[in-house]
Each structure stands twice: as C-alpha cells, then as structure tokens.
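Just one protein chain is left out here, and the rest sit where they should.
The block that comes next holds chain A.
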Amino acid sequence: MSGFDKVVDSYEDALAGLEDNMMVIAGGFGLCGIPENLIKEIKRKGTKGLTVASNNAGVDGAGLGLLLEDKQIKKMIASYVGENALFEAQMMSGELEVELTPQGTLAEKMRAGGAGIPAFYTATGYGTPVGEGKEVREFNGRHYILEEALQGDFSIAKAWKADRFGNLMFRKTARNFNPMAITAGKIAVVEVEEIVEVGELDPDEIHLPGIYVDRLIKGTFEKMIEQRTVRSA
C-alpha cells in the first residue's frame, strides 16, 4: 500500500520509540474510550518517568491506574483524580506530581497544542488556585488568565472505526478527549475496534482526518464500566 497506510501489526510497533521521561497525552473520560491496550503495552514496556496528560488517571487496577502500580508516572496533568486509592497515596507522599487543570482548559490545551496555538486566554480559573502565577488580561471588563498549550511526544487514543489511512470515527461518548489528544501528539497512536479499506468510510462522516494519525492498530477491548446505573422496566 501507499505511504498513507498507518496500520501497524503489533502493540510493540505501535509504541516503538516511547522512552523514559517522555510526555504522553491520553484520550478517554473515566474508563470510557480509553486506549486500554496501549496503556497495557506501556506497562509491559516498563517505561518510567512519564508525564501524562489525561482527564482522569484511571481507577485502581484499570486504565492509567495500571501505570501507577510500578510508579511509571512522574507527573499527572488531569481535571479529576478521584476513585483511585493508589493515586491518592502516591500524590500525598509526594512521589507523584499532580497538576490539576480544569476540564475545559485541559481539552483546549490539547486542541491548541494540535492546532499550532501556543497559548490562549480563558476566564476559567481566574481568582482561584489555578490562576496563581499566570498572566491576567482584561477584555471587555472581564479577567482572563493565559493558559499554555500542551504537546506530547506521544499521544495514545481510542477510536471506533478507521480506514487504513487513519481517518477516524468515534462512537458515542467514547469520543470525549480522544480527537484533541490525537492532534496534540508528535507521534499519534490510535487503537480501534475495526479497520476498513480506504474508500469505505463516507468522507462526510469522518470525525478526525487521518492526517493527525501516525500509527493505527486494531485491538480487542474490555470496555469496563465505572458506574453501571440502570432503571427497572
């Protein structure tokens, strides 16, 4: 196939070049739409000293929580880190550095990182601990703080369906941070449930064009549910 074929055959190949102390941007919200097999591959590889930007840090024993077990994460940039006892213990003991970032600011930092915007002003966090030490400017009588974009050495993400060129479709709320995470990585690695031939996806229905994707791999997913909540018939 042509040079646009992004498919790799093994998780080892998918994360080739990931080294200690790199910055990784991960998609997912809670355990929904997380690149679960790529996380497991980082655990297997034993890469250490990572800075990871992700909305959440997984839970005990699942998602990014797996990387805490062998202390592979040095610094976590996230908006919400509850539901994870090991995380809390490592944060409290100072082993794990945590930069709490408002959810919308985190999403925009990734979006900006992928879009060539080095920083942006937002009202979010002004006058709070998040705004401390950051440049403040007033526009139309309101205060805004300057937030810098995020870029990763790698991004790891999950989509639903892709063609071999890496054109992506996401499914339901598993989309969440994935599109922005992908755009913000120098090497963007995406795992999907299904890979189809080029031409099979309707160009109008592609959520993220393959130009942002460097490596694509088909995986099988456990899709754990954090809060299974049902109503009775």
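We adopt the following convention: a contact is a pair of C-beta atoms (placed from the backbone, for glycine too) under 8 Å apart; a residue touches a chain by one contact, two chains touch by 3 or more; residues count from 1.
To be clear about the criterion, contacts and distances are computed from a predicted model.
The chain dropped from view, which UniProt name applies: "Transport permease protein", "Glycine--tRNA ligase alpha subunit", "3-oxoacid CoA-transferase subunit B" or "ABC transporter ATP-binding protein"?
"3-oxoacid CoA-transferase subunit B"
For the full complex, which residue in A:48, A:134 or A:171 touches the chain that was left out?
Per the contact definition at the top, the residue touching the missing chain is A:171.
Looking at A:3, A:94, A:129 or A:203, which residue reaches the missing chain?
Answer from the full complex: A:129 touches the omitted chain.
When the complex is taken as a whole, what residues of chain A touch the one chain not shown?
Counting only chain A, the missing chain is touched by 29-33, 55, 78-82, 88, 91, 100, 102-108, 110-111, 122-130, 160, 170-180, 223-233.
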